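Every protein chain of the complex appears in place save one, which is left out.
Up next, chain A:
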Amino acid sequence: HPAFLLPDCRRYSVGHLSVKERIDMKRKAALVGGGQKRIDAQHKRGKLTARERVELLLDPESFVESDMFVEHRCSDFGMEQDRNKFPGDSVVTGRGRINGRLVYVFSQDFTVFGGSLSGAHAQKICKIMDQAMTVGAPVIGLNDSGGARIQEGVESLAGYADIFLRNVLASGVVPQISLIMGPCAGGAVYSPALTDFTFMVKDTSYLFITGPDVVKSVTNEDVTQEELGGAKTHTTVSGVAHHAFENDVDALLNMREFFNFLPLSNQDPSPIRACHDPSDRLVTSLDTIVPFETTKAYDMLDIIHAIVDERDFFEIMPSYAKNIVVGFARMNGRTVGIVGNQPKVASGCLDINSSVKGARFVRFCDAFNIPIITFVDVPGFLPGTAQEYGGIIRHGAKLLYAFAEATVPKITIITRKAYGGAYDVMSSKHLRGDVNYAWPSAEVAVMGAKGAVQIIFRGKENQAEAEAEYVEKFANPFPAAVRGFVDDIIEPATTRKKICRDLEVLASKKQVNPWKKHANIPL
């Protein structure tokens, strides 16, 4: 017996190895997860392993792992056997740095029981979430899991709920990001859904409540995994995911870039990066961007790219509800949230999907002290039964609510149309806009000239004349400017300069909403 041969080696545990040897062995085992064969299979699917992902996401050698020795506690169905125990179980957790900034990470390991969620797995995730909350640092989850650990039954379900609760409590306290890098099905989907941002990897990630087989048996629909819950579906149709990336490497590198925009918590101001782009740069190309014909479209992204630092704009949900554009950019180095109507798509009108997309983004910015810059060219809310039956009133109210409630610096630029209720909604002066500008091409009115004249002069002659009069009176920025509803009418070329200057002043803005347990946004 080796222990007998080495009497001076103190042993605390059974087995034939010293503690040190066992530590080394366990660590080694943890590092290979489910073993080389499963790692190879993972690679073959075009996916990286949980550890490779963490390594790529974080700064080199910055990862500090926790709970490497945790093992699952299930003793049914032969799970108690040694060969079914994997140190660290099916998730890698810890903290690290992204460009020097603190972040907590969990990365589900598909090579161990298909990344399924055991009680221990959930406990590990909850631990780092709790730490992130006490320190005030974001949590990034890399999801790649087959679902609940069925052998564990209710313990697994309890684990999900424990995570959900923490997701909810952390909401608005620290930024939470989910990156779906494999399957994520059943109850598991609700953790990403509760986080601030859900990103996906094209072709290798899926999100659904029930898979194609169950769908077939319940509704008799034939649908592929990709169609049901692939990256394309969720970034274009359902709006569940905020962006999709080509592959794991692309996604993780983009996460690093995205992380640079975010403050660590609601206690921190929006981060400032060294800026090479002069804050007083005149953007002359904007003077001609709005076409003379009010019905002609232009691309709001052209305006955004030209105004922000270095044309660097991280668009959120670029393929969903494209009639509104939202995303992060920097002005003179400081992160800002950009919201803009997109005249190129559906004339930039507000509908159910665009209202919800905009509202969620505005609320994120407000929760994390990120100033909001709003570009307005909106002909109104989209009419029709589809919208009314779908509850445009309820959903449109969300965007209105979000803008009204926000206390971060709010700067609004009306580039062209600001019609009807949509004018009020889009961060208007009346909703506590700090600085509201109009370009000379702005028209603030209840509706377009034609519609207005048809109502005012119903059945009368000389409609054309009346229309011309209406245009003369309302199709310009003056009606709003004389009432102080816009603070100034500015040359488009000076927009960047003015926004940068205003943001400097507004950095010390303090505004508090009345005390409440929590507000009651129309969900």
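Note that a residue touches a chain if its C-beta (ideal position, glycine included) is under 8 Å from a C-beta of that chain, and two chains touch if they have at least 3 such contacts; residues count from 1.
Please note the rule applied: contacts and distances are computed from a predicted model.
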Candidate names "Propionyl-CoA carboxylase alpha chain, mitochondrial", "Hemoglobin subunit zeta", "glyoxylate reductase (NADP(+))" or "TRASH domain-containing protein"; UniProt protein name, chain not shown: "Propionyl-CoA carboxylase alpha chain, mitochondrial"
Per the touch definition above, residue among A:75, A:99 or A:407 touching the missing chain: A:99
Residue touching the undisplayed chain, where the options are A:333, A:421 or A:479: A:333
Omitted-chain contact residue, chosen from A:71, A:268 or A:405: A:268
Listed residues A:75, A:284 or A:407, member touching the removed chain: A:284
Interface with the undisplayed chain - residues on chain A: 43, 46-48, 52, 55-56, 59-60, 62, 97, 99-102, 135-137, 203, 246-250, 253-254, 256-258, 260, 264-265, 267-269, 271-278, 284-289, 292, 299, 302, 305-306, 309-310, 333
